[in-house]
Structures are given as C-alpha cells and as structure tokens.
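Have a look at this one.
A single protein chain has been omitted; all remaining protein chains appear in their positions.
Now for chain A:
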Amino acid sequence: MPLQSTETTIIGGGVVGLSVALGLLQTGQQVTVLDGADSDLRASQGNFGLVWLQGKGSNYPAYARWTSEAVSDWADFADLLTDLSDIDVHLEQPGGYEVFTEQSEFDEFLVELENQGKTLGKNLDAEILTGAAMRHRFPELGSKVVGATFCSRDGHVNPLKLLRALRIAVTRLGGQIISNATITNITPTPSGGFSLIDRSGQTFGAEQIVLCAGLGAMALAPQLGFRTRVRAQRGELLITEKIGSPLPFLSSTIRQVDEGGIQIGGTKADAGLDDGDTLEFTARLAQHAVEVFPQLEKTRILRSWGALRIMSDDGYPVYAQSSDHPGAFLVTCHSGITLAPNHAGPLAKWIANTSDAPNLEAFDESRFPFLQTV
C-alpha cells in the first residue's frame, strides 16, 4: 500500500518544481513535492538571478514570446510571492545591458538580437550602442568595451530569496514538501496512477506526476518513456565584498545584488557532473569585470563557485506529457528563474488541463529524435 496518495506529485523541489507546485495549488489541486538531498546538483542554489529577455529565442520564436510573457508577468508574480510568503524577492527591472569587449562577439550578438526583434517587434525594445556611445553615457566604463546593447525590459531578482519564498508559499497554500526523498523508481500502477520508490525504500503513490528533477531527469525521464535527454553545462560565478557605491547599470555578466555584493558570472563549459570552480575561469571573470568597470579593480572577491545548467539537446524548455504513460509530465528548462511566472501560471494550467490552458506544442519533445535507452 502506498503511504500517501495525492492528486499531483512533483518530483524535484527546485525553482522549477516549486513554481509548478504553486501554480497547481492555485488551480485547486492537491500537491506533494518530493525533493532530493542537499548534496544534489541544484541549479536553483547557484545561479545568477537574471530575469532576462534580450537574446533569448533568436532562432526559436516560441521561446522568445514565452520569455517575453514571463518578463511581463514578473512584477505581479513577485507581489504574489510577497503576499504568500512575506519575503521580498528583490525584483528590479531597470533594463539591462549586454556589454562586449570582443568585436566578433558583439557582431554575432547583433545578428541574434535582430532575429529576436523579428519575432518580438516593439516588445523587444532594444538599443544598440557603440563603445564610444556607451562611454558617453557611462564615463566610468572601461576603454576595452567595444559595444553594448540595451533592453528596457531586462532585470534581476535575488534567486535564493526566490527559492525560499516559493517554499513558504507552497507550504502556506497547503502543499506538502518532503525532503530527502530521492526517487529511484517510478512505475505506473495497473489501476492508473504511479508508484514511486525513494532511495530509502519508502513508497509514494500519485495519480499524476510531474518530473521537475533538474539533472535528476537523466535517470528518471527514460523510465517514463520520455525521449528528452538533459545534459549539464557548467557555469562559474564570483561574488565580491559588499560595496556602498551603486553600479551604474545592470548587465548580464555583472550585477549588484540587493545586499551590496557584486556578482560576476556566466562562463560556459562542459565538465560532466563536476560543479567545481577553476582558477582559470575565476581569473577570467575578474578580468572581464575590471575591463568593464575599472573602478572594481580593488574590490575583493569573497567567494567563487560553479553550478550546472540543465540543458536539453537544443537548449529550449521541454513541457511534455508521456504518450506511454498519460498523467506523467516532464518539465525541464534553462532560465528557470526568468520563466518562473510562466511555470506557476500558464504551464500549471496546461498540466491541470484547465479550460484556459495555453497551447504549448512548441515545447513538446516530439522535436527530438527517439533515442534507444542504453
């Protein structure tokens, strides 16, 4: 006999699983979140906190529109979280810059931005600036900056406060979050629904399941017949001591967090499941920051770390229902901070199959070839 049975069980209690949980609770479902162990690789605890539009989905119009929708809904979402959790997640959407110190990278990005603009039109609201124009606008900018782009809709949030706010909100709406429940086996039961077994042998029953396990989907998605495969992409980040001077602007690689420290980030490397940090990238990030803002030269780095992004084969989100096992859903994405309002809103409605559910076909996994499990 399963110990407990709920309408929907979410596997994975990161930002994505908790956003979906919040949304499903708001549709009136009963929700249990089974979360793994503190030693898991958790993107939600190591990310950069951007709520970012520019450049997203330049070759995937549906993703550009989906991100634009999320960015529009973030302010209301932040208010909802404050109401439900009493936590201010420090959302700010002052507009943000992509700043380049390499001409070739700047040129490549301009092509992406132009493509994205074809989808979003006026909604992108972006501006292109030469290095000289940027220095005119911000005299403190370094001489190595060759150009920048500005999008008035970009912003950032405190990602750790977001995670905490989501946990509290889910609990206050009646959701149950169970920690140290690393699911190892999922089997459909003959009477419908699913039986889940965790690492300690405990069994859980569920009518409907949503797999939101981040990199844990590597092992679990094939069990449910999903063809999506996720891989890890390592990003390294730094944070400096808190400083009193405000940074002149928000950018995708350098941002001042609400408590004063400056977070610098965004490297990309394929390092398997190793989430360590390297002196090479730490030094490179620090150098980049000083090239953009020479005033940061004497600011001290307090911590550096690595975290693993969760990437599908094409890097875009996957929202899919198993054709072999209806009632089993897979949700995985990069940029789960930016997309949180969508996951708690339209995606949850799609899973709950409400009358106003959106069409999310563009994010189905039928775009991937079927791979034999090995």
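Following the convention adopted for this analysis, a residue touches a chain if its C-beta (ideal position, glycine included) is under 8 Å from a C-beta of that chain, and two chains touch if they have at least 3 such contacts; residues count from 1.
Methods note: contacts and distances are computed from a predicted model.
Enquirer: Which of "Carbohydrate ABC transporter membrane protein 1 (CUT1 family)", "Pyruvate dehydrogenase E1 component beta subunit", "(2Fe-2S)-binding protein" or "Transport permease protein" is the UniProt protein name of the chain not shown?
Expert: "(2Fe-2S)-binding protein"
Enquirer: Looking at A:Q103, A:S245 or A:S323, which makes contact with the chain not pictured?
Expert: Hidden-chain contact among the options goes to A:S245.
Enquirer: Taking the entire complex into account, which one of A:S143, A:N180 or A:T354 touches the absent chain?
Expert: A:S143
Enquirer: Give the residue, chosen from A:T9, A:T299, A:Q321 or A:S335, that touches the chain omitted from the document.
Expert: Checking the options A:T9, A:T299, A:Q321 or A:S335, the one contacting the hidden chain is A:T299.
Enquirer: Just name the one of A:A62, A:V290 or A:A352 that touches the chain not displayed here.
Expert: A:V290
Enquirer: Kindly note down the residues of chain A that lie in touch with the hidden chain.
Expert: Considering the whole complex, chain A reaches the absent chain at 140-144, 241-245, 259-260, 290, 293-300, 302.
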